[in-house]
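Worksheet: the structure to be examined is printed underneath.
Note that this complex is displayed minus one protein chain, with the remaining chains in position.
By letter and in written order, the chains are A and B; residue numbering begins at 1 in each of them.
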Amino acid sequence: MTKTTATRLAAFVLAAASATALAAPTPASLGEAIFRDTSLSSSGRMACSTCHDPARAHAQDNDLSVQLGGADMATPGFRAVPSLRYMNPNMPFFFANDGTPTGGFTRDGGANDLIAQAHTPILAAHEMDNIDAAGFAARLGAAAYADDFRALFGADVFANPDLALLVAEYALSEYQRTDAEFHPFDSKFDLFLQRKIMLSPQELRGLALFNRKDKGNCAACHPSTSVGGQPPVFTDYTYDNLGVPRNPQIPANADADYFDMGLCGPFRMDLAARTDLCGQFKVPTLRNVATRHVFFHNGYFHDLKTAIEFYVQRDTNPSRWYPFDADGRVRKFDDIPSLLARNVNTSEAPYDRKPGQAPALSDAEIDDVVAFLKTLTDGYDPITDSADPARSARGVKSVDKL
Amino acid sequence: MQHRMLALAIATCCAALALPARADEAALKAEVDALRAEVAALKAEVQQIHAAQSAPAPVAQAKPVSQQPIAVTDAAAPNPGRSMSDAATANTTSLWGYGQIDYNHPTARAADARADLTRAVIGFDHGFNDTTRVYGELEWEHAIASASDAGESEVEQLFIEHALAPNYGVRAGLMLVPIGLLNEHHEPTQFYGVERNFVEQAIIPSTWREGGVAGYGNTDSGFQWDIGLVTSPNLGKWDPTSPDGRESPLGAIHQEMQLAKAHDLSLWARLNWLGVPGLNVGGAMFAGKIGQDTSKQFEGDANFPADNSRLLLGEAHVRWQSGPWDFTALYTRGTISDTQDLNLGFLGQPTPVPKAFWGGYAQAAWKALAWNQSSVVLFLRYEAFNTGAAYATQPQGLGTPPLPTQRVLTAGINYYLNPNVVFKFDYQDFRYDDPVLDYGNRFDLGIGFQF
Partner (left out) sequence: MQARWLLPVGIGATVVVQVAHAAQYMSVEQAQRAAFASATRFEPIAATIDAAALGVADSWKPLIWRVWNGNATAGWFFEDAVIGKSELITYSLALDASGKVTKLEILDYRESHGGEVRLAAWRNQFRDKTSADPVALDRDIRNISGATLSCRHLTQGVHRLLQLYSHVLAAKP
């Protein structure tokens, strides 16, 4: 961001703040309009909400491992769609004191905030396909709410495409930051933490198995508690390399020399030299995990129970997950160059086992954990004991719970 | 110290000049001649004394006490005279300090042997006038404190004390909790063994202090009392994923006045009876709410079900020091209420909140040798403690079983080079090894001093 751009943005923020007082359009309300506006894509059929469907906890509503986009709505992407919910406690990317990569937005932490996060989807050829700021500014200038945009950000805002793109990203970030829809904290587990309802016996068992270091040890990276009474978001914002199997459903993987290695590339290249980080992807929140159609960064798994089975059986029963080499041996960790396979996490529970050993969780225990994970779905209705993210409270704006 | 001595010397000089005014004028006139004669005689005698002092000090065998020259020790201070005592007090500042360097060698895991500059402490007090003083104590733990080092830099005490009478007064600020025998008197020369006893680290946290106001005093009949209204620990700090709460439940949630949540306050009270010399029998309690209204400290719905949780910690002790013997027994037990709902959210976590924890020890020490200022003290201490003696019940049998009671036998030697410099050696036998808490049989070496 250049200095002048930043200065102008700051001026617009001030202008926007005063505009808010008059109940005029706000950055957040314009952000919501942009979020749902398919006319801002080259195909005319893709908006943010296309892949980040509010009814699906702001994630995809189909079973594809990677989504299709571009002008023809047929260009495949490279990574599975993350949910946009519960992003507020996240922080810019940094290395913690012990060297652990932490924070950052998107799967590889390449964006440092919600503003930067919106950049790639708007421009990328396999997504909204605006290619550059000029293309986007032209479409935005033709939108039904363009006058509101001018009123808020200046009459000449579309004359500077870079600025128009930046303020649009800012509007999107304000929408996501302030709208309760993105962080409703209204799951069954939240009501349980508030001691308004009780979990079922199976869900309680699942919580214990989720936490126990000798069982799922899930809470090691997906903390189920947070100190000081704040509701947990089930991620510690760190990165891990789980050795998820290579997904043939991603067209890019047809090239045997192509590897998506997260922190060390190919999309973010600033850490390309840190080969020890190759294969690490950001730990996602597990809120709404039971509503997801695909799991992990490459969308390899399509079923929650199978995903958990992968965690606990990856090392006790590798032949179930990985292909065989020509010599008949299982080729574990087939989605990373063999020289970097050592980067895969094999030390922590539940991975610290050998073929033939009992998995950390039995089949019945996995069912318990699944039952618990279902309590993390937003929009819980105690009357029917069911949850639906689409039901999450609307209209309660500007509640920044974290 | 240099300045202090200089000030005292000047004060002494003034006292000397002021002296004649103190005595009856007539008597003085009459006695001037006699005094002059006595001065001459005394001078000779003083020279005699000085000569005796400079004579080679007995080492192998102590002379009979009555034959020893006048002992001028560090306790000696030039007498400024009663008339100058106020001047000597007002606006005085003094420094003190203590330090502790430890070496721990686990017998089963020699690789874990560790040498540590456990603490270095500088203390000060300053008298504003005869009745009002400020005390402060600054501590560095583990040698180096920075963002990337393990050490800590902390203020251990900082309070104003105002004496309402010679035997009672009030204090306000950050104060050590008057519970147990070690908390207020934790200089390494004051306890036996390289490390402080476990009971007064695990159950009563090490160097536990809280901020608030307190009264103190003692009575002619030998009672020593304290009562205070102070900040409470903060149960909202409890981290069920960390072993801290298992090492010391209260140590994990006390706030040390570090931007301390102060919605809930606690009361402390202590009563000791010291009416027979050598005996200290008494007890103390610390009680208060510790939820700190945590559920209302963030926007949105209440998410902390232990706002009304209460801590009650009680302690009783007896100590008998007579001749070479020093016997101590101490027992302490704490409870935390309203933990069931809180722990429900912690199911399966390694460290839920205990509802009861306790510890006790018995210790015997014997001063086997003493010569000049040096002495050798042998001691034996048996401790039993449990930081998770009971947990609130949970449904489905998902609750946490009580922790096993740890028992430690410590035998060792304190060698006092002088009363303020000590070298220590001990061996500690643990009933069971606990790698999480680093408990296992070990021998320890230590150096301690205070001034």
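Just so it is clear, a contact is a pair of C-beta atoms (placed from the backbone, for glycine too) under 8 Å apart; a residue touches a chain by one contact, two chains touch by 3 or more.
Predicted model only: the values in this text are computed from it and were never measured.
Seen in the complete assembly, the chain not on display touches B.
Contact with the undisplayed chain is limited, among B:151, B:169 or B:395, to B:169. The residue from B:117, B:260 or B:274 that touches the chain not shown here is B:274.
The chain not shown here is touched by just one of B:133, B:237 or B:261, and that residue is B:133. Touching the chain that is not shown, out of B:140, B:198, B:216 or B:361: B:216 (per the contact rule at the top). Residues of chain B in contact with the chain left out of this view: 5, 9, 12-13, 16, 19, 22-23, 27, 31, 35, 38-39, 42-43, 45-46, 48-49, 65-66, 68-82, 85, 88-89, 92, 94-96, 125, 127, 130, 133, 161, 163-169, 181, 184-185, 190, 215-220, 222, 224-225, 227, 267, 269, 272, 274-278, 280, 285, 287, 319, 321-324, 367, 370, 419.
What we mean here is this: only the chains that are shown with their structure count from here on.
Residues of chain B touching chain A in their complex: 147-148, 236-241, 294-295, 297-305, 341, 344-350, 395-396, 398. Listing the residues of chain A that touch chain B in their complex gives 97, 185, 190, 192-195, 201, 204-205, 207-213, 215, 219, 223-225, 227-231, 399-402.
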